[in-house]
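The structure appears right after this line, and notes come after that.
One chain of protein is taken out of this complex; the other chains stay put.
In order of appearance the chains are A, B, C and D, and numbering begins at 1 in each one.
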Amino acid sequence: MTDHLRQFLGRAGFAFFTALIGAIFALPLVWFLFAPFNSRAELGLAIPEPFSLSNFRQVLENSFAIRALGNSLIQSVGGTLLVALAATLASYALSRSPLPGKRAVTYVLLLFSSVVSGSAAMVPIFLMITRAGIIDTHLSVILVFAGGLLPTAMFILRDFIDGIPRSYEESAMVAGASPVQAFFDVALPVIRPGVVVVVVWAFVNIWGSFLIPFILLRSAEKMPASVAIYSFYSEAGTPIVTLLAAYALLYSLPVVLLYLFVSWKFGFRFFGGIKA
Amino acid sequence: QDLSISCRCVSGGANGELADWIKDSVIPGFEAAHDGVTVTLNEFAGGDEQLTQQLALDFSTGAGADIAGFDGFLIPNFVEAGLLKPIAELVGPEAMEWEGWSHISDGSKALMSYDGQPYGIAMGTDVRMIFARADLLESSGIDPASFQPTSWEELLEAARQVKQAHPDSFPLQLNAGVPMGEATTMQGYWMAILGTGESITDEEGRYIVESQGILDVLNLYKTIYVDEELGDARAQQLGDGRNRTFANFRDAKTAMLVEGDWFYRSVTAPGSEFEVAERDAKMTWAKMPAKEPGAGWNGQDFVTISGGTGWVMNPNTDAPQLAWELLAYMNSKEQLDAFQEFQPRIRIRDDVPVPTDAFLTETSSVLLPLTTARPNDPNYNAVSAEIQRMTEAVVSGSMTPEEAMARYKDAVTEIVGEDNTASLM
Amino acid sequence: MASVKFENVTKRFGGFTATEGLDFEVGDGEFVCLLGPSGCGKTTTLRMMAGLETPSEGKVWIGERDVTRVHPKDRGISMVFQDYALYPHMALADNIAYPLKVRGQPRPERHAEAQRVADVLQIGHLLDRMPAQISGGQQQRTSLARALVTPSDVYLFDEPLSNLDAKLRLDARGFLNHLQRDMGITAVYVTHDQAEAMALATRIAVMDRGRIVQYAPPLEIYRRPATTFVANFVGNPPMNLIEAEARIEGGQLHLQAPGLHLAPLPVPAALATRAPGRLTLGVRPEHLALAAPGAANRIEGRLFANENMGPETLVTVTRTEGEARLTARIFTDEAPRLSGAVAFGFEARHLHLFDAEGLRVPGDGE
Amino acid sequence: MASVKFENVTKRFGGFTATEGLDFEVGDGEFVCLLGPSGCGKTTTLRMMAGLETPSEGKVWIGERDVTRVHPKDRGISMVFQDYALYPHMALADNIAYPLKVRGQPRPERHAEAQRVADVLQIGHLLDRMPAQISGGQQQRTSLARALVTPSDVYLFDEPLSNLDAKLRLDARGFLNHLQRDMGITAVYVTHDQAEAMALATRIAVMDRGRIVQYAPPLEIYRRPATTFVANFVGNPPMNLIEAEARIEGGQLHLQAPGLHLAPLPVPAALATRAPGRLTLGVRPEHLALAAPGAANRIEGRLFANENMGPETLVTVTRTEGEARLTARIFTDEAPRLSGAVAFGFEARHLHLFDAEGLRVPGDGE
């Protein structure tokens, strides 16, 4: 009996401790549950009194901001797909090829991309996009994001792919599959959890990023929400708390939904070895 | 033919009235008058710095809108970089014949000019003053109707009186610190330094890096925020400090706040976040006094400063003539009159009457004659940032005025070079 | 169907030589077992046949084709992997049918085919499960089914039955036997189980440290192991090896070792010309029987273990104080009552002789 | 040392029942083998003893303690895993000494202890190596050493020898035998190799589809299999089973089947009271010998296979056109020359009888 008790307490202790960390993580977000529904929101935490949807009503009137959510979706989905696709293909090829120094290559690219993420690099990128004649298009935003995020995506993914036994693909090839078939039928499903991590990461990055769309886009019809949210800042650069909170909620929903969907549908983990 | 306008304005968001005016009035009007021309508005949301970068990139490649909203104090920088062309050069000398020029004062023209050449047309100008809570003054034993300090000492005295009556209050708000950015320089430091009879530059345009005036200003800050806690020192240092000062005013914790007329037009206006309930009864204003009567800039008793945003033309526009026509049309009396319907304010043209708004009429007539403007210099921006740091050092108590000024001297010398600085001590 | 030929194939991993100068042929329709201790290069050899490793030197032929550089998918082979390599995201049915899918067979047909093979291997009822949901033996059979579902020129098996119980093993073995005999498949089969190798193979290649030390039919290997290594490795329990002092006297070979009583032997031709020195004497446990003390050919020792295992009994004795053990396999249901000193008798024709290098000394008539 | 008791233990995975109503006890100092076909629930049973799976129903006792919900580390057990589970980042010495480290033994002592166990298992010279640098067999012995390094109440082994070649297997088996006999450890041992089970176990639990069908000492299982399943599973090749028509006539049992010639038998007590109907006759391959046609007890058929496997020959005949096969295991080096009709003779005392449900019909005196 004492064994049971000790064990039970041990487990309960772990569970409680974990839940506590979770709760602490949740605290800074509590404000968001209330503020959007408070017609006179402030930074202070206050239960809406009265509960009001007027902020949302006002936000919905801002057609620019609402349309921006759609634009964010186009750019994030496009960019994420491109990153996931190109990174998966490339890191697979790197992982499975006998090239020497491939580790170093991915790492060097990673370092390069860290420099480029700084704002100074916006100038050459802008010039290139202008010369290509695709300034002020969704495509330009998608391409530039994809390029910038790829090194990191490849760095993460190659790690995942290296951990997968080659015998999966070997057996597919012996079964008569071409390398490309083996990749799609066998390797891709097995590395899917890694790809999912990259997808969420890339989506979140693009969704929240301000600078690139801001530099590359001009027409209001194409601006994403990360830019549009600044329309809830006053002329003097101060936020209009009520509207901002309401819009922030709308703005956050897609990423949260994406995460919930993806973790429900695919999970964020490997299949693990099957030989128990 | 296509034309486009961009501005930091979003319907339903920041500067929504401006966006509405362009979309509902300017564009239909212009298109009706020019067959086959379509005009689009690029509503633009984002911070000042990003806007600057975007415009710089656009103007260097030929991208961007034909007409762009633009903060006047950046004109020297852009011109030096070759990113703007004078209107006369771009459109031709006939542009200078436009009837509107005669209705724009030289001071207002200067807002969008460099080396005497106009690069655009200002949208309007503003003036700065002390906004006051009548209710708070009254309850502290000060008569709001006759409230008008004539020296810094009187200003401080009023603040002390309020503080005594309301120990929890922060009676006086004079912007300081880095987070408020240019609002610190314009609404705070400038309003004080002009009161010492000095400016930021001397007559030759050299930056003053050492002077009694600077010390006086810093000591004023010290008195307000450190020694007597007449102001909310925290609000000067926090990222959202400016909002806090507005909230303090709204919540009757601040009795006197130095701001531009925008504070009245927009911040405290009915329906906005910092709306002051029963505004006309509770809010009043006063001129910013010089340190001592007559000691102010130009020997004035009271001081103020103006800034302005306006419109410039893209130097690479495909259709300079048409773009100019659009710009001129936007600044026609007809359109500016229409603009007053969307948002009443002081317009650039003297033939556009200020709507029957007592406050605007009164302040503009009283303060415009007193006003001055920021120096037209490419380095101003960087120096302004140093001013913000200098005030923050004092307000946070981490440096004495002398130390802060010494660092300011170092930093400004580094930015503009020894030759472009002046010491008055 | 096709033959497989290795021409002087060496494989190095970095500085380590995994196989060296392999030179052998698997005839069309043959079933060859690669047998050898762990790490001797069996898997490496198989993978070179499959095209999953490229030889460092030498050539690999399948049928008339030099396939040394041919891609695995173009070699017409099937393979069972040592670690199964089941696809974790596919149900068993899809795992098994995968080679058919690759060949473009429509879904219903390939699933029917998978069902057929799975039924033979007694996993037909598990086809909906995922690999993680079945036992180790079931995984192994799935992997086998996947290899057998398509007709191939050569089948490669890497220890395909090692996790199966005797009965399943026998069944699977029977199935493979049937494939080989009736359908004439060519197969190369890696195993460390010599009984399996004996039962299945037309020829066995015994490997040791990257080389083939004997390549011959099973009985040949059993009866005439080429080296002490083979003698020791093949047979369960392994052949008893006895170091003996050899002398030729009066045209006869005299052997001496502790506990050994052996009538002089005729001198094998190979030994006639040189001084024999030390020889190693081999005798299989099943060729030892309990002997009355005093029999002409006998070995004596003290009882160490006496294990009845059903139809047979293993009796182990120590000849000297140290390690020198000797096991006899006696086919009786009941363990004989023994204690203390035990003597095993044997016939001279069951003796194997190896020289000091461990190479077989051919007997007369070999 | 302690006993292990299962009380009506059932384990379900989702809807699938892996073990059902297990109810048995492993006595203190016993060495019990779990034997059964792949997927019958052996690993699952062992894991429930270890505490790595929780029973869906029932209780598990170790000694006097109900450990059903006790954490593995508090059960006082050691276990060898089917896949070794050696830590790839630790040298062998550290792997083996890990259970001692966890118990807080200082480094020199635990390494001395590891050395001792490793020496016994003949891997003492490898202690500095990493697991990746040793062969499969050595890995398995390392895993064994890790389990044996601490004194435990119960030792659990999941197919600990399955990947070893015959020779190593024999060595390790000998060592386990020694442990059990001399140190009296309590052990539960999963294997699919019935020879291993026969050699090691004090009792064998034969499992079939999640149930224990017979739990008895090895020879008992070999000699008196409780069901046709056990008869068929234990023994290699398995017992020959012959469906026969039974009649009781004149106080004697007459059995009829194609090819079978059998003198009438005494009626077993169990059959005296009921009509026998169909019975299954069992006879082990090793109890069949070639017989002259005309011997009293014999079975006839046509030759199907004649495989010499070294020390023994398996002769298989078909009795009828269909499946009814019969195998004899004949201990000779040379395959007998046979063709066409073959007759096997046997003694009546080697016959096993099973009723229509497959349950053993006890012979007289059982």
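Throughout what follows, contacts are C-beta pairs under 8 Å (C-beta built on N, C-alpha and C of every residue); 3 or more make two chains touch, one makes a residue touch a chain.
Basically, contacts and distances are computed from a predicted model.
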| item | value |
| --- | --- |
| Omitted chain, identified by the protein name its UniProt record gives, among "Carbohydrate ABC transporter membrane protein 1, CUT1 family", "Dihydroorotate dehydrogenase B (NAD(+)), electron transfer subunit", "sn-glycerol-3-phosphate transport system permease protein UgpA" or "Cysteine desulfurase IscS" | "Carbohydrate ABC transporter membrane protein 1, CUT1 family" |
| Identified contact with the non-displayed chain, of A:F37, A:F214 or A:Y251 | A:Y251 |
| Omitted-chain contact residue, chosen from A:A146, A:A175 or A:L217 | A:A146 |
| Residues from chain A at the interface with the omitted partner, ascending | 11, 14-15, 17-19, 21-23, 25-32, 35, 42-46, 82, 85-87, 89-90, 92-94, 96-98, 107, 109-121, 123-125, 128, 143-144, 146-148, 150-152, 154-156, 159-160, 163, 166, 169-170, 173, 179-180, 182-183, 193-194, 197, 200-201, 204, 207-208, 210, 225-226, 229, 239, 244-245, 248, 251-252, 255-256, 258-260, 263, 268-270, 272-273, 275-276 |
| Missing-partner contacts on chain B, residue numbers | 49-50, 52-53, 56, 60, 74, 77-78, 80-83, 177-179, 234, 237-240, 378, 381-382, 385, 389, 392-393, 396, 398, 407, 410, 415 |
| Residue ranges of chain D at the interface with the undisplayed chain | 50-52, 71-75, 77-79, 81-83, 85, 87-91, 98-99, 101-103, 128-133, 146, 150, 156 |
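The working rule: only the chains that are shown with their structure count from here on.
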| item | value |
| --- | --- |
| Chain A-chain B separation of Cα centroids, rounded to whole Å | 39 |
| Touching two or more other chains - residues of chain D | 43, 82 |
| Multi-partner residues of chain B (at least 2 other chains) | none |
| Chain C contact footprint on chain A (complex, rising order) | 165, 167-168, 170-178, 181, 185-186, 189-190, 192, 271-272, 274-276 |
| Residues of chain C touching chain D in the complex | 37-39, 133-138, 140-141, 162-168, 170, 192-195, 198-199, 218-219, 222-223, 232-233, 235-238, 284, 286-287, 305, 307-311, 314, 329, 331, 333 |
| Chain A residues within the chain B interface of the complex | 42-43, 58, 61-65, 119, 122-123, 126-127, 130, 135-136, 210-211, 214-215, 218-220, 223, 227-243 |
